[in-house]
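Dropping the structure in here first, questions after.
Note that this complex is displayed minus one protein chain, with the remaining chains in position.
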Amino acid sequence: MAESEHEFVGLANYLHLVTDPGFLPALGNTLALIALVLCISIGLGLALALLLERAVLGRGVLRLLVISPFFVMPPVAALIWKNLLMQPTSGFFAWIASLFGVPPIDWFASAPLIAIGLIVAWQWLPFACLILLTSLQSFDREQREAAQLDGASALAILHHLVLPHLARPMAIILMMETIFLLSVFAEIFVTTGGGRASTNLAFLVYSQVMFQYDIGVASAAGVVAVILANVIAFFLVRAVGRSLDA
Amino acid sequence: MSNIVLERVSKRFGDTLVTDNIDLVIPAGKFTVFVGPSGCGKTTLLRLIAGLEDIDQGRLLIDGADMGQTPPAARGLAMVFQSYALYPHMSVRANLGFALKVAHTPPRDIAARVEAVAKLLDLSALLDRKPAALSGGQRQRVAIGRALVREPKAFLFDEPLSNLDAALRSQMRIEIRRLQQDLGITAIYVTHDQAEAMTMADQIVVFREGRIEQVGAPLEIYRRPTNRFVAGFIGSPCMNFLSGARAAAFGATTIGFRPEHLRLDASGELRGVVRTVEHLGNEALVHVQLEDDTMITARCTEDTALHPGAPIAFTPDPASIHRFDQDNRALDVG
Partner (left out) sequence: MSLHSSSFGRSAAHWTPNAHAQFLRHRVDDPSVGAAFIVAFPLLWALLASFKTELEAVAFPPRFVGFSWSLDNYRQVLGESDYLGALRNSIIIAGGSSLLTLLLGVPAAWAMAFAPTRHTRALLLWMLSTKMLPAVGVLIPIFLFYRDWGLLDTHLGVALLLTAGNLPIAIWMLYANFKEVPGEILEAARMDGASLTQEILIVLAPMAAPGLASTFFLIFTLAWNESFWTLNITTTDATTLTAFIAAFSSPQGLFWAKLSAASMLSIVPVIVIGWLCQRQLVSGLTFGAVK
C-alpha cells in the first residue's frame, strides 16, 4: 500500500513540475546562462590571452590581475558587482553612463539574467584565459615563423594555425565550465534572490523547498536537473574524452 | 646462487598469449640471456619471474620452492630496468639503501653495505648526488648497485644497456659480466641484440612469439641452430639461405651458410655480381646478386677487386652448410 502511494505521488510531482509556470522559464534560464557565460568567457578569454601572450613588461603583475577573479568566492563577486558597479544610483556603471549622458541601467530590474551572466562570466574569464594563454605559449614558435616567411598574414596564422591548436584546450574549458555552470546558485541567491527572469533550475529547486515547502516538486525538479546534466555530460564527455585521448 | 625453474608457464594479455607453455631451467650461477625479436615476450617472462605480473598457468620454482604467489620482494630477486627507474627525489646513497631501509636494516649496516657496493661500482664520489646529476653510465651503475645491495638470489636485467652509446655499452657489457662472475650470482639478461647475447651469455634462450625456439650455449646455438629462425636470428651478418634445386642437391628444402663460410672461387657454383661492398678495414662484407636474383652476403678479406658490378663466384664450405626441412627444422641437429 505504501508503495503504490509512493508511485502515485511521484507521477503527480512530475506533472506538477511540468505544468508549473516557473519550470520552463527556469530551464530556459539555465541554458541561456550557460551559453552566455561560455560565449563571453571564451571569446574575451581568447582575446585577452592573445594580448597577454605578447606582453613582456610586468607579466607577473598582469597575470595576477587577470586571474584574480577566479579565486573570488561567488557571493563576494556578486555583491561587489551588484552594489559597487551595477547599482543604478551610485554604482560605477551608472557614473559611466552619466558621462555619456545616458540614463543608467537598472541591471537587476531590467536585465537580471544578463547581469548575473556578466558576473559569472567575469569569474570564469580568467580560467579560460589562463588555459588558452598556456596553450598559446606552447604553440610552436618555429611553426609561426615558418608561416610568416611563407607570407601568411597575422589573421591567416590565427585562423589556420593558432585556432586549430587551441581546439583541445577549448573543449576542456567548455567541459569544465559547463560542469560548474549547471549549478550556479550563489550569484542568484545574493543578487535577485530569484524571480521568474533569473531563476535557473538549481534555484527553482531551492525556492520550492525553502519558500513553498514543496519537497515533492522540488525533488522532481532536482531529478530533471540531474537528467539534464546527464544529457549534457553525455555529449560533452564524449567530445572531450576523445580530445583527451589524443 | 639459485636456480630458477619455469614449468609450463603461460601468460595472456586479453586475447594474446604472450608466453606459451614455457619450460625452462635457469642454472645457478650462470648468465642466461633471453633474446628474440621485439614483442616476443621476453620482458613479460622476466616480469613473471620477478613477480611484477601474475602467472596465469604453470609454476615458477626458485631453489625448488614454488614462488608463483610470492610477492616480488620476497622472491629475493633484484631487477635492473631499461629506464634505470632510479628514485629521482633521493640521493644515490638513499637509492642504494632504499631496499635495506624498508626492510628495517639498522642504519649502521645500511651505511656499510652502501659504501661497499659504491666502492665496487666506483660510485663512492657520487653518493650525495641526485640521479638527475649523473651521466647515463653512472645512472646505470647506480641501478646495478641498487640491485646488488640486497644480495639477491638472482639478477634480472631488462635491456639495461639500450640507452647507452656504443662505446659505453661494450664497456658495461664487460663490467656486468665480470661482476656476475666475481659474485657467482645467477643472472637473467634480456636483450634483442644478438651480439650482446653471444658475447655475454653462458646460456642463450631464443624466443619467438612467446615460445622458446632453442636453448644452449652461444657457440652451440651459433654452430648448430635447430631451426631456420634461430639460424637467421643469431649471427651478424645474417645467415644466407637458398632453396630450390641448390637445396634439393643437399637433400633439403632450404640450405643455409654463414657469410664467413663462403670461399672466393672463380670456378665456384654460386655466381653473381657484386652489388655493394661494406668496407670494415680488416674485412669487407660483400653483397652479391646471384644469377637467380637471390641476394647473399659474404665476408671477405679486403680486396681492391671487389667493386660494384664486378662478376664474382663462391664455393660454400660444405662442412658448414645447414640443412632445413619443409618445416624449417634443421636436419642434422637432434
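The letters A and B name the chains in turn, as written, and every chain counts its residues from 1.
In the analysis below, contacts are C-beta pairs under 8 Å (C-beta built on N, C-alpha and C of every residue); 3 or more make two chains touch, one makes a residue touch a chain.
Here the structure is a predicted model, which is why all the values come from computation and not from measurement.
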item: Of A:C39, A:M73 or A:A109, the one touching the omitted chain in the full complex; value: A:M73
item: Options B:K11, B:K42, B:R93 or B:R146, residue touching the unrepresented chain; value: B:R146
item: Positions on subunit A where the hidden chain makes contact; value: 47-48, 51-52, 54-58, 62-85, 89-90, 92, 94-95, 98, 122, 125-127, 130-131, 134-135, 138, 144-145, 148-149, 168-169, 172, 175-176, 178-179, 182-183, 185-186, 189-191, 193, 201-203, 205-206, 209, 215, 218-219, 222-223, 225-226, 229-230, 232-234, 236-237, 241, 243-244
item: Subunit B residues touching the omitted chain (full complex); value: 50, 52, 71-74, 77-79, 81-83, 85-89, 98-99, 102-103, 146, 150
